[in-house]
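Quick one: the structure is below, and I'll ask about it shortly.
This part shows subunit A:
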Amino acid sequence: MVDTFVIPLLKIVIVLNATLVGVTYMVLLERKVIAWAQSRLGPMRVGPYGILQPVADAVKLMIKEDITPVRADKWLFTAAPIISMVPALIVYAVIPFGSEVSLFGRQVTLYITDINVGLLYVVSVASVGVYGIILAGYASNSKYPLLASLRASAQLISYEVAVTLTLVSVVVMAGSLSMVQIVNAQYNSHVWFVFAQPVAFVLVLIGGLAETNRAPFDLPEAEQELTGGFHTEYSGMRFALFFLAEYANMIVVSSVVTTLFLGGWLPPFPNVAAFGFLYYVPSWAWFLLKSFVFLYLFIWIRATLPRYRYDQLMNLGWKVLIPIAIANLVVTGIVRVLLL
Partner candidate 1 sequence: MQPPAVHHGAMFDTDELVINMGPQHPSTHGVLRVVLRLDGEKVVNADVVIGYLHRGIEKLSENRNWTQIILLTDRMDYVAAATSNVGYCETVEKLLSLEVPRRARYVRTILCELQRIASHCLWIGTHAMDIGAMTVFLYAFRERELILDLFEEYCGARLTYNSMRIGGLPLEIPPGWDKKVLEFCKIMDSKIDEYETLLTHNRIWLERTKGVGVIGGPEAVALGMCGPALRGSGVPRDVRKDEPYAAYDEMEFDVPIGTAGDTYDRYLVRIEEFRQSLRIIRQATQGIPEGPIVGKVPRLIKPPAGETYHAIESPKGELGYFIVSDGKSTNPYRFRVRPPSFCNLQALPRLVRGHLVADVVALIGSIDIVLGEVDR
Partner candidate 2 sequence: MITPTHYMLLSAALFTIGVVGVMVRRNIIIIFMSIELILNAVNINLVAFSNQLQNAVGQVFAIFIIAVAAAEAAVGLGIILAFFRNKETVNIDEMNLMRW
């Protein structure tokens, strides 16, 4: 009873709450990091150094008037933010935050579940998240959101192809689709896959930026062109849901990249006895540290780079990323068959 119901439920509650808190603080982190990059201070008023800013933001968004445009498709207009938020959260079911810890004499795994199609699950759930953006643009019955949602659907589908193709080469290396098994494979092969699959690593990073609509691929919400894109007509809590979904997706991408390429919860040099002392740091700490590096990288990129144009984005996706992904997959397959 405890093992089948109580512990998984507890884990779900903890992960969901941690995610939501993490996401709100991601927003603060982003504002702070970008402010530092731009020689500003960022939020400073709410709490010391602005650390209570997320609370203030949440309160503001919740008590704000929630406007539905008169000519909007009300049903879809309400559903769209939920559709984009739910996939962003349920992906966390398969992300391994750490190996095992013993709590109160009980071995507890630090992931909600480990299904043997875990990676495909992540990809497929992410692909459903597209609907939130597309439907938001359509339901608003407004021109800028419509343009944005057409951009978004084309962009997300194209980059999904590239990312999925790239992930296959990692799966070929690991021999499994399970997230936990992929980490274990990195332990067994004595090398993080970032060194075995550097090309795939870069491709997944770029594709991940595009999949989460982050700069320089933030065309669907390009503020300067489309005045906010698909969420132009949204306000209050529904807008906040889109916002949270974007940041939740960012955390998902960092977690997946960490799991696939940086050995997940493993410390550096997991098999070298001389570095055994690194195991004193708990596994989840390594995981969070590595994920944080990517989150920071995403913010850094946003502060630095201009935005791509729609046609250039498509060219990059179809003419650069996908051919490289296919070539990488073929080479990986050949090497794998011949050498291992």
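The set was built so that all candidates are chains of the complex that A comes from, given by their letters.
Throughout what follows, contacts are C-beta pairs under 8 Å (C-beta built on N, C-alpha and C of every residue); 3 or more make two chains touch, one makes a residue touch a chain; residues count from 1.
Please read all numbers here as calculations on a predicted model, not as lab measurements.
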Touching candidate - 1 or 2 - for subunit A as found in this complex: 1
Touching residues on subunit A, where the partner in the complex is candidate 1: 34, 37-40, 143-144, 147, 151, 215-216, 218-219, 222-227, 302-312
